[in-house]
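The other protein chains are all here in position, but one chain of the complex has been omitted.
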Amino acid sequence: MIFGGTMLSNGLVFARYSLAEWIQGLLGDRLEMIPEWILFPLLMLAGCLVIIGFITVFALFAIWMERKVSAHMQCRLGPMEVGFHGALQTIADGVKLLGKEDIVPRHADKLLHYLAPIIVFAGVFPLFVVVPFSEKILISDINLGLFFVAAVGAVEVVGVIMAGWASNNKWSLFGAMRAATQLVSYEIPLGLAFLTIILLAGSFSMVDIIHQQEGWLSNWFLFHNPFMPIIFLSFFTASLAECKRAPFDLPEAESELVSGFHTEYSGMKFSIFFLAEYAAMYVVCAIAAVMFLGGWSTGIKPLEAWLADSAGNPMREVLSNTVHLVVIVTKSMFLVFVQMWLRWTLPRIRLDQIMHVCLKVLLPWTMVAMVATSAIELCWPGGNMVLTALTIVIWSIPLLWTLKAILDMTVGIFLKFVPSGR
Amino acid sequence: MGEATNVTEVPLPQGGTVAVKPGDFRTEEMLLNIGPQHPSTHGVLRVVVRTDGEIILDSQVHIGYLHRCFEKVVENVTWTQVTPYTDRMDYLASMYNNLGYSLAVEKLGDVEVPERASYIRIIIGELQRIASHLMSVGTYGLDVGAITAFLYCFRDREITLRIFEEVCGQRLNYNYIRPGGVSGDLTDEMLKKIDDFIDYFLPKIDEIDNLLSMNGIFIYRTAGVGILPLDLALDYGCTGPVLRGSGLARDLRKDEPYGLYEQFDFDVITGKGEKGQLGDCWDRYMIRVREMRESCKIIKQALAKIPEGKFIEPKLLKNVKVKKGESYLKVENPRGELGYYIVSDGKKGPYRCSVRAPSFCNIAVLPEISRGCMVADMVVIIGSIDIVMGEVDR
Amino acid sequence: MTSEEILKRLQDQFGEAILGTDDSSLNLTVKVASETLLEISRFCRDDSSLSFDLLSLVSGVDWTDRIESVIHLDSTAHKHHLVLKVDCDHESPRCPSVVEIWNAADWHERETYDMFGIIYEGHPNLVRILCAEDWEGYPLRKDYLMPDEYHGIPNDFQQAGKRPQKYNPRG
Partner (left out) sequence: MTMASMYFDYANVAVFFVFAVVFVILNISVISVILRPTVENDQKDTTYECGEPSVGSSWVRFDMRFYTVALVFLIFDVEVAFLYPWAVVFKDLRGAIGGSATGVFVFLEAAIFLLILFVGLIYVWKRGDLDWVKSSSAQEVDARQRQMIEAKDEVRL
């Protein structure tokens, strides 16, 4: 419409949900002066810059958060010197890494050694194309969204294996082979979890999936039926393995393999691995939020309806997008926090055990849950209130138990005796 | 299935041959150095392993990176000058090194130890055992990837170190227990602090249990791994938690009481194979956790009946007169039996002082129990043996 | 068993092979001839009334005219000790290895070889354990002198003109 003349005359219609359209809205008619072959790449590049900015800020924040979360879980303070409560510590570290010498072992395969961080980052970065932030703030709503995630998400492992092999270091080799073994194990439960969501939503598109879950909280796919939490847990477990987070951080297991696949990487190459790891963390958490937790939906029906009613009210639209942005980022950050929490609580699992867990526990359960979900979807199209209530009742028991344990560990500690000898 | 037909003998690069069945293709074996610069070798242990994939076929332990000629050095110093050198051996349980040496010298020199000093030795020694076991349990958590458990243990170990600092001015190498007694008295205030610490610490052991010992993944990783049968443990001269983990209730504090240990009531903890098999890593680990409770018990009893009196004859702080002869005395160090073999020619210093270091004997069994396990298990097994390289190399 | 009973049991069994006891030692110390060491050791381990199943320490003492190889034994069942001593020649000390009886002796004998140069005959892998493999001399012998340099690392102590043995506490 805004961009209408040129676009329609060329038979081009943008996806309804895109950052590009938003930028068009901002710039208005002035855009018409720019030829398409310059404009479109520029729009895409703008998207890239926004996302790389987001990743950087997220990584800075998440690394600081990881340090603080771990520190406070471990009765210490964490970074305190640089900035307020060490908030700028990560920037200082980043600058330090930038100035670090790049060391390539003499016997390494130099080309592959150079290519590996590129592939790792290039395997994660395009995933952000489909990660939605709000109805208007997203790069593009690819019609094969989830399938794209499943396909491109596995590319990173190629980079990891390449890094491990190219280093010509035995520890790296172990790390690389472990990454391969891990991939073989976690991909199937991951794929089955995607399948279930696609089945419920009838679409691959992220935006469609979120729209299916709008309305009350009970519309979230997590509460669709009592089997969905199983799918969620298995997806979350497999996604931990996908981002190589503890307890599945086998490829880099620092107490066993020194530093695993990136033992021989230093300076900027190492920090690219680090950046990719944190970016992947956000991606899987955002996708989990989209798939199970209603994406940007607040879960309050009247609020959603009020926000959606933006006809002729541009401020309302801005507000709606802001709220949705905050909601989905909060949900994702909560899942990121859970990932960190698990990392600092659980010991590392062994290679054959991860295979055991994925193939003998997650796979059968996910398969059964998937068939059950499809049967339920067949009998009660669009879900059933009784099943949702049942889900919440059944799964609140382990949840409450966990909450009790958390309270014991947090509030309980303050009630305990503190000795004078400290 | 399973009939060996057409078996061919293929020579191995390291000598000998191996039988290869048809259809059984062989991958290349790799020689890999674990250590000396490795996060999980607890110092500078070097293990050269021959692996096939992740499976360890054979391993060989190399030590000596931290050799400081303790036995040569102490031949040139006087009897009391030896104690600071003993500190540097098992630097996580320095009090015990002092104690073992002092007891051996006292036995040879017929030195009378004041009763209060004996009580102080027991209190401080058991506190040292707690500190050492906390270190071992914590770093074991680190080895399997549970970093939080490590810091929980260090938080509590810090309190014991502060107590030691107050007692003797040092946090690691104390030089506190001397032939004839101890170098300083414990004031009532310090005794109160130790008492407070025990009250605070007992519930914290449950916390360690909750966080690490009973954690599903931790049990998964450690139970049934690195199984050390009892006869193998005895054959290799393993002692301490490693031997008790295999099921034998041998504790010198009970079996051959030194100091005043016969007056105290405590249990000897042995492995029972609750989670996996008898003598696995979990058993060895769990013994340390449970022994901390027993140590608390002993400290409580000692605090209740510590008498007033002298803590050392002041002239003994200068030097001890030791007659010609030799003695061999062992104490139950947190890692096992620490033995001092002292030969005197009647002069001012030892003619020969040889140390039986528990870690030195325990780590020798590593190649036997790590055969056939995975690289990840190797780290778990080394951690469960709980070595201190300062003591292995002396 | 008390020390006297252990000694009697051994003397009854081996008679002449038990060369004597060492009275200056506070533990029961039995001197044995090197040829009979293996036989006596095996008996010590397997005899049900002795059952020395834990080898505690193998060590050496340099008496300048001879080198003693000392074996400390423990019994976990009877809770008694025994010290076996074998006299070795100072110039070329040799002693039978007890590794085949107690595996624990493996590293201890290697260490004693490393420090005193006692050749343990029958040891499966008698190489230096604490010192570097190309180290010269046996450090714990009383006549040992530090080499002037090792792989280009100078012995500063000696180069500065200070002999290490200037102060001798037992002089």
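The chains carry the letters A, B and C, assigned in the order they are written, with residues numbered from 1 in each.
Throughout what follows, contacts are C-beta pairs under 8 Å (C-beta built on N, C-alpha and C of every residue); 3 or more make two chains touch, one makes a residue touch a chain.
Nothing here was measured: the structure is a model prediction, and the numbers come from that model.
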Query - Contact list for the unshown chain, restricted to visible chains - result: A, B
Report summary line: Full-complex touch with the removed chain, picking from A:75, A:91 or A:104, is A:104
**Report entry** Identified contact with the non-displayed chain, of A:57, A:118, A:318 or A:386
**Finding:** A:118
Query raised in the report: Of the residues in chain A, which ones touch the absent chain?
Result: 11-15, 18, 20, 40-41, 44-45, 47-48, 51-52, 98-108, 114, 117-118, 121-122, 124-126, 128-129, 139-143, 147-148, 165, 167-173, 177, 180-181, 184-185, 187-188, 191-192, 194-196, 198-204, 258, 263-264, 267-269, 272, 351-352, 355-356, 359-360, 363-364, 367, 370-371, 374-375, 377-379, 381
Query - Positions on chain B where the hidden chain makes contact - result: 18, 20-21, 24, 26-38, 41, 46, 52-55, 57-58, 229, 231-232, 235, 368, 371-372
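We adopt the following convention: only the chains that are shown with their structure count from here on.
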Query raised in the report: Any idea how many Å lie between the Cα centroids of chain A and chain C?
Result: 64
Report task. List the centre-to-centre spacing of chain A and chain B in whole Å, with centres computed as mean CA coordinates. Result -> 44
Query raised in the report: Can you give the whole-Å distance between the Cα centres of chain B and chain C?
Result: 24
**Report entry** Junction residues of chain A, two or more chains touched
**Finding:** none
Query - Of all residues in chain C, those that touch chain B in their complex - result: 22, 24-27, 29, 53-57, 59-62, 70, 72, 76, 79, 81, 83, 102-104, 106-108, 115, 128-132, 139-140, 167-170
Query raised in the report: Can you name the residues of chain B that touch chain C in the complex?
Result: 63-64, 67, 69, 71-72, 75-78, 107-108, 234-237, 239, 248, 250, 255-256, 324-328, 330, 337, 339, 341, 343, 345, 347-349, 351-352, 354, 356, 360-361, 364, 393-394
Query raised in the report: Which residues of chain B touch chain A in their complex?
Result: 30, 32, 38-40, 53-54, 141-148, 151-152, 155, 159, 162-163, 192-194, 196-197, 199-200, 203, 211-212, 215, 217-218, 220-221, 374-377, 379
